[in-house]
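Single-structure report; data block below.
Of the protein chains in this complex, all but one are displayed in their positions.
Up next, chain A:
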Amino acid sequence: MKAAPFAYVRPTRLQDAVTELGSAQHGGGKVIAGGQSLVPVLAMRLGRPSTLVDITRVEELTHMTVDDQCLRVAAAVRQRRVQREASQLVPLLGLALPWVGHREIRSRGTVCGSLAHADPSAEMPAVAMSLNATVEVTGPNGRRQVSAADFFTGAMATVTEPTEIVTSVSFPIASSDEGYGFAEIARRHGDYAIAGVAARVRSTSGAVVEAPITSFGVSDKPQLRDMSGALQRAVDSLGDPAAPTSEITNALEEPAHAMAEDVVTTAGDSHGSTAYRKRLVRVLAARELARAYRSSLKGA
C-alpha cells in the first residue's frame, strides 16, 4: 500500500496550478485537495498520476463567499467548514453533510472534491443537482460555468477535462418558500449510500411550484427527476395542504414507486440488490418529498 512514484507541486496561484496541471507528462496530472478518495487510490496503485497538484495553498480557492444570492464554495474549502458555517444559508447542505463519511473525513474532504470525484453513491453531487448548483471549472482557456445537471457524465466521470480544475461550486441561497428533505440508507453510519435522495420543494400558498428530487446510489450518476406534478396530485388527493407528512407520504407511494422503477438501473451488490434499492428509493422519495413539501409551507 505505497503509492507509485509521482511528482508533487503545491502552487500558490491558480494560474500556476492550471499551468502545472497542463504541463504534467502525458496528461497525467491530478488535482489533490482533501485527498480523502484520491490517497487510497494512490496507495493501492489503482491510480498513477505523474504529478499531484495540491491546490490547498491557492489563496483564492480557500474562500467561501456569498454573492448574487449564491453561496460560492471554492475548491479548497473543507466539508466540515461548510457544514458549520453555511447550513443556515443552504439548508439542504446542512441536512446532507452529516452523511458524508465521518467528521474526521469531512474535516479534510472538500465539497468541490466530492463533485469532481463524482462517485454515483455520494451525497454532494445529488445535493448540487437538486439545488441546481453551478460548477465553475478553470483550465488553460479560462473559466467556464456548468450547471450541476450537465456536470456529471457517468460513474466517476464529469465534463471536466484533464487539464481543468473544479474551482468552485455555487449553491443558490434558500428562499423562504422552499423546503428540503434528505435521507439515505447505508449499512453503517458514514458509508457510501446503498440508496439515497435529496429533495427540494418550492410552494406558494400550498401550490407546488418546483419539486426536484435527486436519487443517488442507483445508477452510474445521480438521477434528477421533477416530481412537482405528482406531488401536487398527492396533495390535491388529500384535499388539505396542511395534511400530516405521513398522509402525504402515503399519497406519494404510487409516483414514488414509478420513479424508483425509472431511476434505479444499477446491477446491485451484496449491500443492496436492484430490487432492494428500488424499494429504498420508493420509501425515501415519498418520505422526503412529503417532508420537503411540509417544510416549504412553514416559510409561506
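Methods note: a residue touches a chain if its C-beta (ideal position, glycine included) is under 8 Å from a C-beta of that chain, and two chains touch if they have at least 3 such contacts; residues count from 1.
The criterion applied here is as follows: contacts and distances are computed from a predicted model.
K.L.:
Look at the options "ABC transporter permease", "C-type cytochrome biogenesis protein CcsB", "Molybdopterin-dependent oxidoreductase" or "Putative hydrogenase-4 component E" and return the one that UniProt uses as the protein name of the missing chain.
P.N.:
"Molybdopterin-dependent oxidoreductase"
K.L.:
Just name the one of A:H26, A:H189 or A:K298 that touches the chain not displayed here.
P.N.:
A:H189
K.L.:
If the missing chain were put back, which residues of chain A would it touch?
P.N.:
Residue positions of chain A that touch the missing chain: 1-5, 44-45, 185, 187-192, 194, 270-273, 275-276, 279-280, 283-284.
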